[in-house]
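Structure incoming, see below.
Missing here: one protein chain of the complex. Every other protein chain is in place.
Letters A and B mark the chains as written, and numbering starts fresh at 1 in each.
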Amino acid sequence: MYRYDEFDAAFVAQRAAQFREQVRRRLSGALTEDEFRPLRLMNGVYLQLHAYMLRVAIPYGTLDAEQMRMLAHVAEKYDRGYGHFTTRQNIQFNWPQLKDIPDILDDLAGVRMHAIQTSGNCIRNVTSDPLAGVAADEIEDPRPTAELIRQWSSLHPEFTFLGRKFKIAVTGAENDRAAVAVHDVGLRIVRGPDGEIGYRVLVGGGLGRTPMIAKTLREFLPRAHLLPYLEATLRVYNLLGRRDNKYKARIKILVHEMGIDAFRAAVEDEFARLDPEASAPDPAEVARIAAYFAPPAYPELPDACPALERARRAHPEFDAWVRRNVHPHKVPGHAAATISLKPIGGAPGDATAEQMRLMADVAERHSMGELRITHEQNVVLPHLRKDELFQVWRMLASQGLDAPNRGLVTDIIACPGLDYCALATARSIPVAQAISRRFADPALQERIGPLAIKISGCINACGHHHVGHIGILGLDKAGVESYQITLGGDPTDDAALGERTGPGFAFDQVPDVVETLVRRYLELRQPGETFLQTYRRLGMTPFKEALYAAA
Amino acid sequence: MPLLDDTGFVPDPWTRLADDRPAPEGARVIVSLARLREQGPPAGAAALGVHVAPEDDPEAVAEAAARAALISVGFSSFADGRGFSVARRLRAAGFAGELRAFGPLIADQFAALRACGFDAVEIPEALAARQDEAQWLAAARSMTLGYQRGYALPGRNILEARRAAREEAAR
Partner (left out) sequence: MAKRFNPVVLTANALESGAPLWWTGAGWSESFADARVATTPEQAATLQALADTPLMQAATVGPCLVEVVEEDGAWRPASRREAIRASRSPTFAYGPEAASRRGPGARAA
């Protein structure tokens, strides 16, 4: 993992002190709310329905046990004993007071954490593959690239008052687990013509009101040009992006309106005017960062693990968990495992301080002290020994963290929705809870197989509903919650946006709707076919009929 | 309107000229880009400054910059960050005259404005009354470290500091 040097530490401490001063000036009246709002947003502070909300950055979703314990401490000392892990691999606290936030930031700075640019019209925290560094299909670990971008984008003097937020995602694997095609800029680590490593640069993807799949900006960008090329891209966006309408201000609209070819020409022109040497980090700096992500010293183990097989045979519930939540690892005798934050009937992504401490303990004892947050709002233990999986599972089960449902119908993504969010048009967590209870039976979940349900409480699409196999969007129709259903969305390599089934449904109908869709799929599927595959083979019609014929 | 540079509020030696007003003899005047393009530099002025908006044609801005000793870049609001990039482009193209940011900017942006190449900021009276000189100067110095190469950051550039430390260690 990346460790701060003295400069990173001083930078974050200064930033926390700067925010303390900004809060003081707001409370004194020197700053109006209009002036303060962008400043607090740039530090992850929102005002929601019931309280302020603080979003803490977990850069590219990687954190260590000490940091997880600090999150537990913040939850307990300044909040109501829990936090919410988000689809952006961050954590949100729902109840902090503005006057306490400077203290929270100081506490976080003590463990190399911050809330810099977790919101606001600036370059947001970079997201990446939760299996970075351990996945077998990796060309290169994306985290050194993500860390380089994190540093470069922090308090960037030119790009902190952009027209709108700007999200960058990086993946280094063949299978895209970072959904790079739905980001403002997506980077795929690829091999160039001579085998050297560089980037395919995608631009203009995004969800929200106008969802779009990103287009290719540059087929191959040499590694050394990454930051200068991003600078050129951001400058073109900053100068030409629309500012007349907040819903048309994202780079995807600019790319769409200019056309990718004209946009590319503008970026290449800007890039040609730059002196890459003047803004690129020197190779020694890149190497310095990369060294932190060298693989840890794994013990040498045989890949086969009889103890694990015995435990699986003896404990069917453990066996189910291994089947669903454990991932292959590139080192023999090891595995990565998903801790599901989706217990039946729970609020997706929520964890209590006690659960956070337990996860920190498990990580420390069994996962070389490391944890990852996924955009599915779960947690990954990346470095487990196979012969310790049973102990890990037992520890997790003691705090309800053993749900064997990764990727199944109850592994639902949901944004905070109208229960917390000031922008929401409908509730989303209670919808997730109702669906989860409907499909509580683990055998039924397994029979249904992989199925991603994603729920957003408004068109901002924080719940990524456009890329859910079943997407659910909560709207307000004349004062009544109405849920629009989309089918066939997919954030991975063949990224696709879901298609609407038709008129929306009432809050109470949603579990029935999902059950109807699932039943139809079970009737129609061919052996081994997933929901998404069946949908792609047959299209909307049979599902639509099932939904609306009965009504 | 009140003018600030890195020493605090300073007297403004320049006069902004409405499009229909002649230049006072021997004065330093700032005219709009449109006026400059239509009428050329005002007769009798001692020095020429030009006010540009972010949506102005970059070619025209570059042309004006070649003739002007001062460029004033307009910000429609503090949230309109286009001017930061306008300044960067002007500096990158070699503009060595005075660069001034003009509009309702706030103290917290002072350091970033200077990092992008601005020398001074001209703000509305009411804003200056709420955010006094001490706040501007304190905000400009609140960060003394930064990561971006190629910008005039206040204090130290972290990447350069690391490089220096590496070179030191290698010696």
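The rule is simple: a contact is a pair of C-beta atoms (placed from the backbone, for glycine too) under 8 Å apart; a residue touches a chain by one contact, two chains touch by 3 or more.
On a predicted model such as this, the values are computed, not experimentally measured, just so you know.
Participant: Tell me the shown chains the invisible chain touches, ordered by label.
Facilitator: Those shown chains that the absent chain touches are A.
Participant: Can you say which of A:91, A:311, A:418 or A:547 touches the chain missing from this structure?
Facilitator: Final answer for the missing-chain contact: A:418.
Participant: Taking the entire complex into account, which one of A:113, A:353 or A:532 touches the absent chain?
Facilitator: A:353
Participant: Among A:155, A:429 or A:546, single out the residue that touches the unshown chain.
Facilitator: A:429
Participant: Using the touch definition up top, pick the residue from A:340, A:456 or A:501 that touches the left-out chain.
Facilitator: A:340
Participant: Taking the full complex into account, find the residue in A:403, A:453 or A:470 that is in contact with the omitted chain.
Facilitator: For the chain that is not drawn, the touching residue is A:403.
Participant: Among A:49, A:111, A:139 or A:258, exactly one should touch the missing chain; which is it?
Facilitator: That would be A:49, which touches the missing chain.
Participant: Go through chain A and note every residue touching the omitted chain.
Facilitator: Touch set of chain A with respect to the missing chain: 26-27, 29, 32-33, 47-52, 80-82, 96-99, 340, 342-347, 350, 352-355, 397-405, 418-420, 424, 427, 429-430, 433, 437, 440, 442, 479, 481.
Just so we're on the same page, only the chains that are shown with their structure count from here on.
Participant: Using Cα averages as centroids, what's the distance between chain A and chain B in whole Å?
Facilitator: 38
Participant: Applying the document's contact rule, which stretches of chain B touch chain A when the two form their complex?
Facilitator: Residue list for chain B touching chain A: 54, 78-82, 84-86, 88-89, 92-93, 106, 108-109, 111-113, 115-116, 130-131, 135, 138-139, 142-151, 153, 156, 158-159, 161-163, 166.
Participant: Which of the residues in chain A end up touching chain B in this complex?
Facilitator: Listed in rising order, the residues are 5, 7-8, 10-11, 14-15, 17-18, 21-22, 25, 29-32, 35, 38-39, 121, 151-152, 154-163, 235, 238-239, 243, 273-275, 278-282, 284-285, 288.
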